[in-house]
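Below is a structure I'd like to ask you about.
Only one protein chain is missing from this complex, and each of the others stays in its spot.
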């Protein structure tokens, strides 16, 4: 394992473009081009898909290797790869897609040619996903799709979208859902940006107005989409303890608390603030082991991740939120300014403000606000606790 | 108000027997004789019933005066008066009892001749009180009572018990309940002590085996008991913010934290421990005002206390628990010994232990354990939150 | 203590509520925030007409001699409507400071102008490396021949972008962190050598950093005795904190109202999400926090004008700390229970949340004030 870790680290040191690394270090905006460039670099190395089996051009790494890769990735400030392409769509396509779909789409994901986004949530269907209403009506060799998806992440950059659509209103809600692949360039698709509370454009409403989708873009069977969706969810949840990202954020927090001054000493010398850091660090120490225990258990029993990942999701999201909050509080008054331009690399800045407004300061408060989403998306903390009490505790 | 407060304080200074005061200061056991003696002293002063109208021999104090009296009582380390007699039974009897009952029982309560206890909970009926099963069957001019009451506080000292009994199994559970007064000396009553987790005898099981109760001991109408019980509950809840008791405990905590040493200084000089005290003191500062706001609102609208007392109950019980916990932690190792005899005034003690085991130490850990009950009895915190969300929030 | 508002107070409250629903709805507020100064000059003159801008000043200076409780009532509405105008800086903080510590001539000169809405002021009391400590003053003040010369920098001056005058703390003697030797000066925005670097804040208002290079002001610009200004400034800030606490209460109550309403209307799994007990109990926690926070705001208001600094410190710090914690709980729960809708810019909920967060970070956050409250509990203290 240590040998593998060293290899990964060496690769990041050598191949990660400095401009991209700096942007992540300072929490600046990434362009689509940045992400594609990075995917192509990984592809050349043969690491285009860390979580795929070799047969599909993946690395074939086991779950622990994937964990190490993710940890080093975060530590190196390398961008995460498109999770919708690699961790959500691909496993579904590899399991339920047909040969033609696999041969056409998967290579284009690996090479970075195609980036995917997800069409799941709708205005009326959040935690209660199965109540979705976007319709797909069969007409000859096409489906005609109408409706609205929301809470769509990064759709403004995506080339394709995979959607859950309603192909039948008979029987239980779950039985009338199909899994459809749609080209974002199709006529009738409108992408409306949704601005997040931190002022950033990260998610979208996507409107479908009589969008024609070839039937060969259907995954598996019609009305079986719910099965594929549930399959996808467990894969989405995998590794969302986010231990690597939390470690990185903790490191950052300590840097900030060492830079910021309080009573003429570094803030971290104030036992009251340091105790706050200590409290979160303890949670993270525990989570790292809990995460490994879950991974090794799954590995030993060679099964897919079960409901125990809900524990990881809950803790991981709480910890990243607490770290974001502490970073903001470490700034003191400097948490108050909201200087949008400062989020672009080329900001020269307000000279007076710039004198004390450190390079790490601009994104901090926004990150705290933005991170509130982590206990909401991909199954809110409340939903995760329902899963735990039902599937683990049998209540 | 300040004049009234001064009068009350002067009375406690002059009339509270030193031996009783000391027992309460040090958290030692009180005898029945202690409680009766104190009630008689108050009776002589005309303060036998602070919460009763003058017409029944009470003080006729308004709700704010009662609050001041209670606060001073706690501060003076005077015993609380029997709440089952004064705050639970009496209001019911004064509202729904007949003249004969009022004339016979109320004076005996005032004089301290009779002490009452409560027969509500049953093994199967805790939060779900209406499901109670203890039966009372009419036979001529008597009821024959059979069943078991539990969680009965101080029944070992009581002369009488007021019970909710089932007189009918028709219709809704609530409709078959009656409110009965039973002489504890009646044949067929067995009192079995229940030992609390702190090792003390405070509550009992009470078994009724064909106990004969004269029909004139029925309060109001048969099968109307649930109405009286609900009426009682709002009165029971009044003043259970326990601000006075909390202030006393906070004072005690600070004394202990000033006596106990840490790193060669008084523990209270350790900012980490002091911050814990500060956190609870803030809660208490707020609760004191919240309590007054509730009282003055009820006074102004001249109505009985409403669901807002649930807020006071939740906070008051949390604060007293936190204070008990901090007192225990302040002791350090001295929280570990469990010396039962040390709870009696005449303990000479283990000389080695005695050398550092301060007079305040013996009851501290037991109090922490015992206080866990405060979020359970008289409507658990969960029940109180149900009340808030239903009756205040309309959820 | 009296817990009921008077007739006049209820009338004032009612006026403000009507003003907000008529002239300051969420969309208008968005536009005001986007405008150059980040607030509405029209609203400002309306406040003047309503007498709000003269509320805390003595009658002799055209004021209404309002109490801290009146201010509390106004600030609660500022919270509810997320009003952006520099009321806290101009009227409560600086106006109050001049009322308490200014010379009669200064009061005559400024208070009526403030009351009439013709003058805006901002307090420049903090410096970058000093965190929340008002005694951290490195900005220098030297007297020479009938005038003072100020040099140094001030940071995150609230409402600094629109202020006509700044109250600037500068050190005329002693070393940094020393309580003695700090003086306070009235500096016009167009003073030679003064640079104002303005920027927006996370809650949609404007703040500024100040650069002073040998700025010259007359001796009449000095407020209070030279080197004795810190207690004056601390008192003004304590009053500002009490007002911020009230603003926070307005927001907390508005968030609870919005969340309760969402719980009753938002449907998932075929039922209103408010029917889930876990959410009911969270909502109950939010109500409890709001009630307790309200009580703390009252304590702050009652002690805000106290001359006794120790007594004030205890009340103000406890209130700011407690309300910071309560605001955190209510804000985070409100966002969480709104789910996806809680983290987008569209609904006012996220704006309440952001303002509440920034209030905590203003004039010392919950941890800072918990510590200063805690320190008052030391037997040696």
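Per-chain numbering from 1; labels A, B and C assigned in written order.
Convention: a residue touches a chain if its C-beta (ideal position, glycine included) is under 8 Å from a C-beta of that chain, and two chains touch if they have at least 3 such contacts.
The structure presented is a predicted model; accordingly, all values stated were derived computationally and were not measured.
Asks: Touch as defined at the start, partner being the missing chain; which of B:30, B:137 or B:353 qualifies?
Replies: B:353
Asks: Which candidate, A:30, A:278 or A:304, sits in contact with the chain we can't see?
Replies: Residue touching the chain left out of view: A:278.
Asks: Looking at B:28, B:252, B:315 or B:385, which makes contact with the chain not pictured?
Replies: Reading the full complex, the residue touching the unseen chain is B:385.
Asks: Spell out the interface residues on chain A facing the chain that's missing from view.
Replies: That gives, for chain A, the contact residues 254, 258, 266, 268-269, 271, 274-275, 277-279, 281-283, 285-290, 292-293, 296-297, 300, 308, 311, 314-315, 382, 385-386, 388-389, 392-395.
Asks: In terms of residues, what is the contact footprint of the unshown chain on chain B?
Replies: With respect to the unshown chain, the touching residues of chain B are 121, 124, 126-128, 131, 150-151, 194-197, 199, 203, 260-264, 267, 272-273, 276, 328-329, 332-339, 350-353, 355-356, 365-366, 368-370, 372-373, 375-377, 380-382, 385.
Asks: List the residues of chain C that touch the chain left out of this view.
Replies: Counting only chain C, the missing chain is touched by 276-278, 280-281.
Just so it is clear, only the chains that are shown with their structure count from here on.
Asks: Quick check: more C-beta contact pairs at B-C or at A-C?
Replies: A-C
Asks: Round to the nearest whole Å and give the separation of the Cα centres of chain A and chain B.
Replies: For chain A versus chain B, the centre distance works out to 54 Å.
Asks: What is the distance, in whole Å, between the centres of chain B and chain C, each centre taken as the mean of its C-alpha atoms?
Replies: So the centre of chain B lies 44 Å away from the centre of chain C.
Asks: Nearest whole angstrom, what separates the Cα centre of chain A from the Cα centre of chain C?
Replies: 38
Asks: Can you tell me which residues of chain B touch two or more of the remaining chains?
Replies: Answer for chain B, listing residues that touch two or more other chains: 271, 275.
Asks: For chain C, what residues touch not just one other chain but two or more?
Replies: 371
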